[in-house]
Every structure is written in structure tokens, then in C-alpha cells.
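The structure is given below, and queries will be raised subsequently.
Complex shown without one protein chain; remaining protein chains in place.
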Amino acid sequence: MKKDLSIKKAVPEKGTLGEALSSQGVSRRSFMKFCATTASMMALPPSMIPMIARAMENARRPSVIWLSFQECTGCTESLTRAHTSTIESLIFDSISLDYHHTLQAAAGSAAEAAREAAMEENFGNYLLVVDGSIPLGNPGYSTIAGISNLDMLTETAKGAAAIIAVGTCATYGGIPHANPNPTGAVSVKDIITDKPIINVPGCPPIPVVITGVLAHYLTFGSLPDLDHIGRPKAFYGQSIHDRCYRRPFYDKGQFAETFDDEGAKKGWCLYKLGCKGPTTYNACATTKWNNGTSFPIESGHPCIGCSEPDFWDGGGFYKALSMPTENLSQTAVYAAAGAAAAGAVIGAMNRGKKNTSNKIHVKTTIEDLNK
Amino acid sequence: MSASIEKGINALKRQVDSTVAAFFSSCVHCGLCAEACLFYTETGDPKRTPINKAEPLRRIWKSEFTLMGRLGKMLGLTKKVDDKFLEEWQELVYDSCTMCGRCSMVCPVGNDIALMIRKTREGMAAAGQAPEGLIGATTRAVTIGSPMGVKWPALRAQIRHVEEDTGLKVPVDVEGVEYMLLLSSMEIMNFPEFIEAVAKIFDKAGVTWTISSEAFEATNSGIQIGVSDIAAELVQRIVDVAEKLKVKTVISPECGHAYTAIRWDGPNLVGKAFNFKVRHILEVLDELRKDGRLKMASKESQKLTYHDPCQISRRGGVVDEPRNLIDIVSDDFVEMPDTGKMNWCCGAGGGVSANERADEIRLKVFERKKAQIDAVKPDAIISACSNCRIHLEDGLEEYNMDIPLLSLTETLAEHLADD
Partner (left out) sequence: MTEIELLSWARGPGLQIATVIFVAGVVIRIFEILVLGRKANLAEAKGSEMSSGLRTAVARTIPDRTTFRRSSVTIVSGYIFHIGLFVICFFSAPHILFLKDIIGFGWPSLPTPVIDAFAVVTIIAMIATLVNRLTNKVMRYLTNFEDLLTWFVTFLPVITGYIAFHRIGFTAPSLLAIHILSVELLLIVFPFTKLMHAFTLFIARWYNGAISGYKGVAS
């Protein structure tokens, strides 16, 4: 198995990142730029940049095993959307990606063999990255090499130093988990409870968020500050609403009512078109996508809240947050109709009671005034 | 046959209608009614808050006529209406309320609280919780014909005096006339000058009128004690003679609750619309004024102010007429602060003056009226209710205030033009 080194990159397997980069012709300047970008993404002071650089340079490229379960491969696509050699792609040079369905050259038993070899060799030290949800309904819903997702995850997690769940499917169940969840899909944290897990949700997550988290782990060997549902606060600490450039329009009360009206053309707030920005935590509004080109709201589409758990069941992408998700007017009409009937009956009872008391009333005379 | 708590509760049930239900549903416990009630403002006792006085009615409405109340009753969660509770409330419903209706004017959600207290009295009385003084007055009214025990011979004697003093004839039991005048016992006994004034004015104006020897009493104790059956009986007496004498209009004299009883409650009590009109003496006089049949030869020289009797003004609708009349007999007239329909009660109406137990509080709350009078500093006070008049005289005397109380009718008669 160890002989199948062709699946790995053409780099000395025990080499450092520095050696790897120079052999690839990556300049020192590009490398420092990457470290500086990473530091700023993590909200770390500039003084830490040399530390990041030194750490990564000398990092023994840790083994990374990437398991893909019930997923659409969108997370991988997001990460690898590099038209030119972008900084994000550099991350692949600082890790030893020993197993990845989409990116690996091998297939079949050779691929599984590579995985097992990496696990054995680096037991306790490798990084496990997971995308896609895990079906609990029937193991047959999603298998790799005949092994169910659940088995493969529990098996592989045993020797992992930490687990990074990438994408909303792995972090919270994602689209398979959406109503009615026919496969019984669950997230990584629902299965693995004894390993540190970093949740990097998004559908897909922003590329630099993925790489930033990896970089943090590589640099510091520890998990970044996480929020109450396991997301790195550096990237998921602010809501889209609080960082959105269209916020002033929200505050002024200028909204797009349809996708092509005056307001839409003027770039007004998309709250009325169902924007979930106010309840979504992610870095889209600041970091943006495609190297900072744009993000959904800027392109005129309301945020769908893809980095939040259960966003698929969040009441409809085009229904504003303050709107009820069910047809309340119909409910109200039925309730009123039923109540009118009930009210008529109760009213009749009231009148009946009055009639009775009128009937049993005997004229009061002066004799009746004393007890 | 005697009073009982069962009768009281049944009486309260009969009083619940959509107005009562709407009112109790809307009360938000804001307390504004207390600040409009002189029995609270002059004593500072929060249990005299008007809406609180209607608590017996509220409990019956809640437990008998609301879904949640009925469910609560089944679970034994309702507040009881028993003898002990009603006895505790007697002082609030009878001694501390004249049904003046000022609370009904200020309630922000529109509750007619005075009406609710009136209705509450039905239950109190049927349960035997009416004050002794009122029971006595009512008994006399039913058996003798007058709460003060005034019989026809006493009135006939007063009429004789009037005829002697004026040289005019006071028509008695005359058929087919325009007006039949009622009189309150208070007027007959204490202010017979009123009869003289009416005789003079009607004579000058060429009005045909009469007094009935069979039913002359205007005061309706049934309204004051809060027993509609008795009130109806008293009204029926008037209806009977009015129809017998075929009069066009019955005149309610200078008495507050008498007007409410005959004008607004009357037909509803006896269950039939009247085939005659009912007017207050001031309304009749104002009509005469408009017709040019009431002319003054002179005017009052003293500074006058007007005390609006609650049942005539706020609860009766006769607000402008007195002012039109004062206008022709005075050039020095000033309104009290809070006047017209918002004037303050004298404190003695609605049976309070017939209730000896309430004497002390009645005098205490006069201070509200006193404050109004002090603000105006009039030479004399004009009013149109003999009960107000007697009580105000009491109060003024208590405070050593030398301000005469004048009847508007009498004042007009005094200055009546000769031709």
C-alpha cells in the first residue's frame, strides 16, 4: 500500500511546507501575503504574521483525510474554484491531503488502501475533514466501498486529532436533513462526541473560511474560538445584517418589493424579498465570494441563511422573516367562523339564563325589602 | 315574603344586558372614575372608587354570563356573592353614591358606571341590604303616597295659602289641560313658594294646567332604593291620572331624581310608551321664553352662579334651558369651574339624604361643592332641585357661609313682568 505514492502530490512526503512551496516556484512574497491574509481573516494582530509564516513553513505537512458523505460536492467545488492560482489553493501545499474523493487520482480499493495507510501511519495526529451528512435511517443510503457513512466516520474519527465539519450538511445535516428527512440524516457532532469538532457551515462555506480554519489549526494546533454551535467566531461572529452594505436602506425603510422594480435596480434592502441576513451568521458581507467579488445580496438575491442549522426549513427563502410561514388569514377566518357559531350558542345560553331569571322573578314589594 | 340572597342574585342576573357586559369587559382599572367622584375626592378612601361599588354586579356578570366565568364557577373559583359581602358593600352602594354620573362622563373606555350602580341596587335591595332610612321612605311612598308622608290635605292647605297670597286659582283635577304639575314632598313641605311661582308664571303666560289630588308626588323612592317594581308602581299612579285627566304634558318639578324617574325611566318601567309628554319645569319655562310668553320686568342684581342638579343636567339633558332662563333674569352670572354636564354633585341625591346613616359623609363631601363656590364667590346660588337646595343650605350653614340658595322658577316669578 505504501508503494502507491502516486496518489500523493509530487512532493517529498515528509517535507515541510517551505520546501514544498519553493519547489513549486511559489515566491516568498506570495507566501507572506497568504500568511498576512490569514492573520487578518482570523483577526490576529500583524505581529503574528511572522509566527504564522514560521509555523507554516516548518509545519510538517499533516495528514488530512477528507471524508465525503451525503453531499453535493459543493464544498469541495467552493474550495477549489480557483481560476488562477489563488491563495486558497496554497493550503493544499501545506497539508498532505491523503484522501479526497474528488481530488484524488486513485479510485476503488487503492483509494481505500491509501486512507487506511494514512490512518495507521498518523494515528492520533491526522486531521479529519468531513462534508456531507450521515444517514442513520438505513446505512445503505450512502456507502463508500461498501462501508456505511456511519461506520466510516466512527472508524476514521478514532485516530483523528480534530475534526473539521465543512458545509451545512456535515455541521447541521443540511439539505438531506430538511423536512421530512427521509434518510434520517444527522451531522458529525450528532455522532462523534469525544473529539474536538470545528463546524464550518455554509452552503457552501466561503473558501477562505475553510482555509482560514485550517490555517489556524496548523499554526496554533488548537481550535479557534467557537460559538455556541461550534462555529469559529472569527468568521461567524457577526450577522450578515450587521455587516451588510445595504443596511442603511433597511434603516431608512427603502426596500425592493420585487426582483426587478425600481428599488431592486437601486440596490435597496432585500428584506421584503425574504432576506435571512438578520438571523444568519457568516462572513459573506465582509469577506464575500470569488476573491471578494460579490455575495448574494450584492448580486440582488436575498440571503438564504445557508450557514444556519435547518435553513432549508426556515420558512421559505422568499418569505420575509417577519411573515408567518403558514396561511394565517385562512386560519383566522376559520377560527372566526367557528367562534361565531360557538358565540351564537353561548349568547343563546346567556339569554336563556336571563329569561329564566325573569320568569322566576316575583314582583318585589315593600315587604320584600326587609330580611 | 321577604328579602333573601337568592332574590338578590336573581335580581342582579336580570340586570345584566349587553351594556353591562360591554362595560365590565372594558374596565382596565385605571382609577380615573375615582377622581371624578366627590365621595372619593373628599374622603380619600379608595374603596369608594365608583367601579368598585358595582362589584356585586360584576361578580354575577362574570360567573353567570361569561364562558370563562362559568367554567370558573364549575371549578369553584368564583368570588362569592353572599350576605356578608353585600352587607359590606351596602355603605358603598347607598351611602357613598348619588348616581350622579360624573364617573360615567370621564371613564376613558366609556363605562356608564352610575348606571351599573343603579343596577347593583336592584340586587342589594332584593337581598335586604337597602338602608333603613330608604326602606322607610319607600314604604311611606307606596302606602301613603309620599316618602315624607305628605297627604293630599297637606298639599291642599299649601294650595289654599298660595291662592290667598296671589289671588290666583290653582286648578285641581281639571281635565283636558296642557300641563299636569307634579310636586316633590320636599317642595310641598319646605318650599311651597314654588307652587306660587308656577301659578303666577302660568297665569301670565296663559297656560292651562292642573294638579292631581290623586297622584301629585314627583319623588320616586323606588328609583332611589333601586327596586324597579316599586318604581313602576309609583310611576303607574302618575300615568293613570295623566290619562284620566287627558293632559298633554306632565311636568316634573324642581326635583332631581323625579325627572329621571318619570321622563327617562318611566315608560320603560311600566313597559309602555306614554301617550303624553313629560317635561321638566325648566324645559316648559324655556319654551315659554322662546315663545315670548315669559317676560321679566326686572333682573337680579346679585352675582349669581348655577348649581346643575345632576339628574336634571348631566343625566337629564336639561343643561341649556336653565342658562337661557338665567340669561333673562340676570346680567351678573358666572359659571362654576366644572360646569354644565361636568358640574359636581351636591352629595345628597339618589337616596343619600333619606339615609340618616349617611349624614356625616354627606356633609363631608359638601366640601367639593364648597370649593366650587369659593372659586366663584357668588352672592347667591341658583338651582332647580329642592333636595340639592336643602342639602346645600345645610352645608353652607355648617361652614358659616352666608349665601342664599334660590330656586330658578321662584326667581323668574319674582321678576315676572306685570303685563
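Residue numbering begins at 1 within each chain, and the chains themselves are lettered A and B in the order written.
The definition used in the following text is that a contact is a pair of C-beta atoms (placed from the backbone, for glycine too) under 8 Å apart; a residue touches a chain by one contact, two chains touch by 3 or more.
What you see is a predicted model, and the numbers here were worked out from it, not measured in a lab.
Q: Looking beyond the chains shown, say which of A:E120, A:D227 or A:D261 touches the absent one.
A: Residue touching the chain left out of view: A:D227.
Q: Based on the whole complex, identify which of A:P182, A:G221 or A:P324 touches the chain you can't see.
A: Touching the chain that is not displayed is residue A:P324.
Q: Out of B:K277, B:R323 or B:H415, which is the one that touches the chain we can't see?
A: B:K277
Q: Tell me, which residues in chain B touch the chain that this view leaves out?
A: Contact residues on chain B toward the absent chain are 16-23, 25-32, 34-36, 40-41, 44, 46-47, 49, 51-52, 65-68, 104-112, 115, 263-268, 271-274, 277-278, 314-317, 319, 337-338, 341-342.
Q: In terms of residues, what is the contact footprint of the unshown chain on chain A?
A: 172, 227-229, 239, 241-242, 250-253, 255, 271-272, 278-281, 305, 308-311, 313-315, 320-326, 328-329, 331-332, 335-336, 338-340, 342-344, 346-348, 350-351, 354
Just so we're on the same page, only the chains that are shown with their structure count from here on.
Q: In the complex formed with chain A, which residues of chain B make contact?
A: Interface residues on the chain B side: 1-4, 7, 10-11, 13-14, 16-17, 64-65, 67, 125-128, 130, 135, 138-139, 142-143, 225, 227, 229-230.
Q: Show which residues of chain A lie in contact with chain B when the two form their complex.
A: Residues 346, 350, 353-354, 357-358, 360-371.
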